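What follows is chain A.
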Amino acid sequence: MIIVNYIASIILIVLGLYAVCTKKNLIKVVLGLGIVDYGVNMLIVSLGFNDGGTAPIYQMSDLLNGVAPHFFVDPVPQALTLTSIVIGACVDAMALSLVIMIYRKYKSINADDVRRLHG
Partner candidate 1 sequence: MIQHFPVLAVMLLFLGAFCVEIFGSNNAGIRNTIAMLAATIALVLIYALIKPVMIDGEIISSWMGNWAPVSGYAIGIGYEVDALSLFFALLVVTTFWLSGVYSMSYMAKDHHLGHYYTLYLMLSGSVLGLVMTGDVFNMFVMVEIMTFASVALTAFRNENEGTLEAGFKYLVIGSMGSSFTLTGIALIYGQCHTLNMAQISAQLCTGMTPTTIMAFALIVAGFGVKSYIVPFHTPAADAYMVAPTSVSMIFSGMVNKAGVYGMIRVLYIIFRAMDKSSVQMLVVIFGAVTMFIGVTMALAQHDFKRLLAFHSISQIGYVITAIGLGSALGITGGLFHAMNHTLFKGLLFLTAGAVLYATGTTNLDKLGGLSKKMPKTCICFLIGAFSISGLPPFNGFVSKWLVYQATYTKAVESGNFVYAIVTVVALIVSVMTLASFIKVTQAVFFGQLPAELKKTQEAPASMLVPMYIMSALCVLCGIFYPIVNKYLLHPATEATLNVTNYIDRMMGDGYAAMMGAQNIEVAPVQFSYWNPIVWLILFVVIFIAAFIVITGSKSSRGQILNPGVKYDPKYATFFSGEEELFSQVGGSDLFWGFKTDWKGYYKVLEGLHSGIVTDYAGWTVMATAIITICMFIFMR
Partner candidate 2 sequence: MIILRSLFYILIFPGALFTACFGLFLTGVDRKVVARMQHRIGPPLRQPMYDFFKLLGKETIIPHAANKIAFLGAPIIGFVSLALIMLFIPVGGLTAFSGNADMIVILYLITIPGVALIVGGSSSGSPYAGIGISREMVTMMAYELPFVLVLLAVARKAGGSELAFSMEKVAEWQAANGNMLFQWSMIPAAIAMLLVVPAEVGTQPFDVAEAETEICEGPLIEYSGSALGMFKLNTAMKMFVMSGLFVSLFLGGIRTGFAVCDVIVFILLCIVVTIICMSTTHAVTARLKIEHLFKFYWTFVAGMALCSLILVWCGL
């Protein structure tokens, strides 16, 4: 349980939300979304940490000789993080492709101009 990691991930999440809520350039908004995702990923990985643990991989020599396994970190959050990284990559890809097409159509990527649907 490392405090520094948690504080850093919360700072990243807050920074990302700040970028989404205040920046007017659409690419900066997408970057903000990405930063939120990275903050959440760091939080998940840090949750699985056990002090003094090693990587959660069984050694063949240990299994054959019947030695008790070492003290692991939790492998489940690592799996969750992998899934989340992939999802984050897909979100960024889709968002950026939408921004490219918005630029072609609206000739601007300022959020104040991309507002034909309102009211």
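These made the cut because all candidates are chains of the complex that A comes from, given by their letters.
Following the convention adopted for this analysis, a contact is a pair of C-beta atoms (placed from the backbone, for glycine too) under 8 Å apart; a residue touches a chain by one contact, two chains touch by 3 or more; residues count from 1.
Keep in mind that this is a model prediction, so the values were computed, not measured.
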Report task. Every candidate listed belongs to the same complex as chain A; state which one touches it: 1 or 2. Result -> 1
Requested in this report: Would you mind writing out the residues of chain A in touch with candidate 1 in their complex?
Outcome: 13, 17, 20-24, 26, 29, 33, 36-37, 40, 43-44, 47, 74, 76-77, 80, 83-84, 87, 90-91, 94-95, 98-99, 101-102, 105-106, 111-112, 114-119
